[in-house]
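Supplied in structure tokens, the structure appears directly below.
As you look at this complex, bear in mind that one protein chain is not there, while each of the others sits in place.
Coming up: chain A.
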Amino acid sequence: MSSVLELRNLALGYRDLTLFRGLSMDIESGSTLAVLGANGSGKSTFVKMLLGLIDPLAGNLNWTQGKPREIGYLAQMTEFDRRFPIRVRDLAAMGAWRGFGLRRGLDAAAQKRVSAALDEAGVLDIADRPLHQLSGGQLQRALFARVIMQDAPLILLDEPFAAVDQSTEAHLLSIIRRWRAEGRAVVLVVHDLSSVLDHCSHALLLGGQEAAYGTVKDVLTPARLVAQGYMSESQASWMFRSPTPMQEAAHV
């Protein structure tokens, strides 16, 4: 696997607060990286650094194939204006707006791509609805269609499943699987140790001024999760007891 981005000896934080130091890792194409950590451990800051919105305190970012023109990005919904008068189709088309500049209209090929993206995200039937008529899940699907339109080698998703139901989550995860199969690198910020992790190849655990990187199995051990302040000891022993609560429930 070739890497998209190499991080070397990276320190991240703000003027008077260092979140972590000494992180070296590669983000490889065709991989899915889960970023986990307690509140304030720097998950979103890490994503913003990858986007180039925040400079690291120290260390290097090497884009091995040159910095891509487009980085797919799905932010948390807090600043999104759901009352803005725009249709689902136009929201998805925003993903390609840089390719069309300030004036040019979308050509037939691009229109087709928009429809295909909406179809894959499962919102083609509501393509002409204004945003304010959408449910939270439908809006998240529409935003996924926009990420599809961005057609980027690196895709950053900041808590994409925070407000969606199980079936939507499963659908969106299938899109992420396709991205991975196409050789794109996907970085996924997740808030909890959810089933999402089954779909990730690597994990980055932030917290306690440390950043631990490796395969999911190696990084997310009970001892490390406790040490980096992600959960308490009793929570860890409950979570990792055998059989797991889910297995137990299945047997009942």
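Everything below uses one rule, namely that a contact is a pair of C-beta atoms (placed from the backbone, for glycine too) under 8 Å apart; a residue touches a chain by one contact, two chains touch by 3 or more; residues count from 1.
Just so it is clear, contacts and distances are computed from a predicted model.
Asks: Which protein name, taken from UniProt, belongs to the chain you can't see among "Lipoprotein", "Peptidase S1 and S6 chymotrypsin/Hap", "Cobalt transporter subunit CbtB" or "Zinc/manganese transport system permease protein"?
Replies: For the chain not displayed, UniProt's protein name is "Zinc/manganese transport system permease protein".
Asks: Per the definition of touch given earlier, which of A:S2, A:Q111, A:Q133 or A:S194 contacts the omitted chain?
Replies: Touches the omitted chain: A:Q133.
Asks: Taking the entire complex into account, which one of A:A163, A:L197 or A:A227 touches the absent chain?
Replies: Among A:A163, A:L197 or A:A227, only A:A163 touches the chain that is not shown.
Asks: Residues on chain A that touch the omitted chain in the whole complex?
Replies: Residues 51-53, 71, 73, 75, 77-87, 90-91, 94, 97-98, 102-103, 129-130, 132-136, 146, 163 of chain A touch the chain absent from view.
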